[in-house]
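A short worksheet on the structure shown next.
Every protein chain except one is present and positioned as in the full complex.
Labels A and B are assigned to the chains in the order they are written; within every chain, residues are numbered from 1.
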Amino acid sequence: MKRIKVSDIVPFAAFIVLFVFFTIVSKGKMVSAYSLKMLLEQSILTIITACGVLFVVAQGSIDLSVGVNVALSGVVGMHIATVTGQGWLMIPCSMVIGLIVGLFNGVIVSKCHVPSFTLSIAMLIGVRGVVNYIQTIIGIEYIPESMLFVTTSTFRIIAFIVIALIVLFVFEFTRVGRYSQAIGENETTARFVGIPVDKMKILVFAIAGLMAGIGAVFSMATVGGTTMTMGAFLEMKVAMAIFFGGVLVTGGSSARFYKVILGSLSITVIVYGLSLIGMSDSQISESVEGGLLLIILFITILTNRHRASRKKAAEAEE
Amino acid sequence: MGENFLEIRGLDKFFGPTHANRGIDLTVKRGEIHGLIGENGSGKSTLLSQIAGLYRRDGGEMFVDGEPYDPHSPIDANRRRISMVMQELGVVGNLPAGVNVYLGRTGQFSKFGIINMRKMRREAAGQFEKWGLDAPPLGQMTDGMMIESRKMIELARALSVDPELLLLDEVTQSLSLNNRNKLYELIRRFKDMGRSVLVITHDIDEMVEITDTITVLRDGQVIGTVDSRKTTPDEIRMMMVGRELSGDYYRADNAPSYEDEVVLEVSGVSVPGELEDVSFELHRGEILGFCGLSDSGIHAVGKAVYGLSKRSAGDVYLKANDAHIVNPTQAMQSNMGYVPKDRDNEALMIHASIRDNFCLPSLTELKGAAGFLNPKKLGKLAGEMRDKLSVKCTGIFQPMDALSGGNKQKVNLGRWLAKDLKLLILDCPTRGVDVGVKAYIYSLMNEAKRQGIATILISDELTEVLGMADRLMVMKDGKVTKTIDRGPDFTEQSVIGVMI
Partner (left out) sequence: MATTEQNTKRRPWLFPVVFVLVLAAVLLLFNIISKGLFLEWTNLKVIISHLIYPCFIAWGFCFLFACGYTDMSIGGVVVLGSFASCIFGNWYGLSGVVLGGLITGMLLIFINFLIFTYTKIPSWIAGISLAMIYEAIAVFLKLGKTTKPLVSTALATEYRTLGQLPWSLVFLAVGLVVIYFLYNRTTIGLNIRSLGGNRDVAEKLGINVSKTLLAVGLITGVLIGIACFLQQSYAGQTTVKTGLTSINLIFQPLAIYLLAQIIQKRINIIICVPICSFILYAVFNILTVLGVPSGTLQEAFLGAFIIIFGVIGQRKAKGVVK
């Protein structure tokens, strides 16, 4: 049977420790139904976006453009819905625009061999400029009345669960996930075996883009419309959530779906927990968040060290 | 100055629970070419690494020129004029070749902290010239260079400390025949100068040929030391495995045996810079061997057939499936398999589990409705293959890198045998594995042949191709120069003449 490795436990342990800690210091406020609901609602956007990025990270690449992608697809999708008067267009348009941005990323990375880090930083700078420009012209827009149902938490939670289950299936139980992990483990191997590496790369960036488009809908649903800071630094939050959950930057078989969920929840627990105990002051909460991140990442890395040492021992035996 | 340059007594080395070296006694005389041989995991590289200062020993004593010797780093070893060319180390790609020769010791060229690059390049070129080796362009980054050029840079690096004792760990396997000969010449010069060489190679014939003395290791212990002139490859093989090898190491028959049905038609394939107008047919149950010098294009044939390289002309037609192969994905889905030369870097996912490595090429066949991959199915396939090939492991979820080289290669090969193959391409399938696994791989090849699988066997080891192939194609400069059928002409002499 499969043995459970220490490194697999860390994300669980981190989450439980954080949760219990804040439950105790908030004198039990953390476990109230309201708090738990808030916790989930505050995590939804991160998890949805992170679900897409997970595929990219599994391949050992990174997509830092999802934050601006959320902004772009949200702003444009909403504008189309407002202009045409067809409120429902907001959802498909956001998704399509997210997908197009993702496809663009994928093509540039796989066909032009631009490192994903460089590309997505460039997108992060450039697309944000475009979004700001658009917003200086069209301003903030609100969700049309016909679509207000998306702002209810029932809708958001149900939609979230459905989407999460689909991602779980695709990542863990189909070739898309397996091949992505294989590419992360060793791209040359993947290519030599016959995995369509280029297509897979485009596909995962497209998935990340699509999920960002869906994320845009959730983002707008949470606040009731677009904002000037939509999706700002979401990509950093997403990256933190993924690596916080114990996924290694090299991706491969360390990339797992449950880690994304745990990582995102842990980060929300920190932010929300701090606000519960009256430390929502941005400077304190920011520094505590940063410090805790460092510590937990350190533990994750530490428990993954056996990977390196094992390799050394194997080399020595040769 | 005594007769013995290096003396090792009772050397011990542990890696966690593994006792890698057990009480090793070894003496290297001045002017002696000393060979070290043993199966994978017998502790040869570990021993060399300790002499070169890469690992600290856990017990025992070492003496150089009669004085106690305990190197803390390779630099320490260099000071005592001992240097090593490691098996799989390589060079730093983003630095010029010349800098690579002196990396870590660049201080000797600096004046007021500024390095004189021209002087460093000149001295590096001097090293190549002094030992009669071909120098790669020394001002260029090593990134784009061929493996062989990089190996030569590593060799120059080791030689640049003017060593009294040169340690060579599996150097020849990445060299072409031409450079191999230059290396042999270099080793002879070392001997003439009264210096010593301690060399590891898997090629037993080569070992017997170039060394004076051979020490055989098994399970971290010295089994015996023999005089190269008074021993035979068979005797050494026996010492290595500790038992007499069974007779069917290679094929016993002496005539081609395959069916008439053509599986693969390769016509006029050209790959710029690698292959030129290569054509052949492959039949059901046939083993077609390819041999030649390492840059003759034999490895490119495997890649081209599997659709991995961009062809400028020609066609690869898998008749059995009526498919024209243009990319590796299509090849994988057309009942073809490819075992590349570099096991750890090209073939396996060494951090992933044994199961994932076994299942990777078969995922398309394993998927169910809506693309569902049932973990039970994956586990079943991996479990069956592990049992069939008796891969030594603690379970199918054990990571690949915990396995020994031979077991890794079993997985590498086994994952293709799990499929319903028509064609299998093997590029150096026995590279870096020990004699026992080697024999096992040959038996697997025979079994595949009986099942009607057509095999392309590409190998640097001529004896292997001669031992296993039905037909043999000799290559030179990207072209096929001769095709020989299994029979009386199947001898090393008849092939080598065409190869060079």
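Rule of thumb we're sticking to: a residue touches a chain if its C-beta (ideal position, glycine included) is under 8 Å from a C-beta of that chain, and two chains touch if they have at least 3 such contacts.
Please read these numbers as outputs of a predicted model, since none were measured by experiment.
**Student:** Pick out which of A:I125, A:I140, A:V223 or A:I277 touches the chain that's been left out of the picture.
**Tutor:** A:I125
**Student:** Pick from A:F243, A:F257 or A:Y272: which residue touches the chain that isn't shown?
**Tutor:** Counting the whole complex, the residue in contact with the absent chain is A:F243.
**Student:** Of the residues A:I100, A:V114 or A:A164, which one touches the chain left out of the display?
**Tutor:** Selected residue, touching the omitted chain: A:V114.
**Student:** By the contact definition given up top, give the residues of chain B that touch the hidden chain.
**Tutor:** Its contact residues with the unshown chain are 53-54, 73-75, 78, 86, 89-95, 99, 103-104, 106-107, 110, 113-115, 117, 136-137, 139-140, 144, 146, 149, 157.
**Student:** What residue numbers in chain A mark contact with the hidden partner chain?
**Tutor:** With respect to the unshown chain, the touching residues of chain A are 59-62, 108-109, 112-119, 121-130, 132-133, 136, 187-188, 232-233, 236, 239-240, 243, 249, 282-284, 286-287, 289-291, 293-294, 297-298, 301, 305.
Assume only the chains that are shown with their structure count from here on.
**Student:** What whole-Å value do you get for the distance between chain A and chain B if each is reduced to the mean of its CA atoms?
**Tutor:** 42
**Student:** Quick one: which bits of chain B touch chain A in the complex? Just the residue numbers, please.
**Tutor:** Listed in rising order, the residues are 15-16, 18, 20, 40-41, 45-46, 49, 55, 87, 306, 308, 327-333, 338, 340, 345-353, 356, 359-361, 363-364, 367, 370-375, 395, 397, 399, 401-405, 432.
**Student:** Report the residues of chain A in contact with chain B in the complex, numbered from low to high.
**Tutor:** 1-3, 169, 173-176, 178-179, 181-182, 185-186, 188-196, 252-253, 307, 310-314, 316-318
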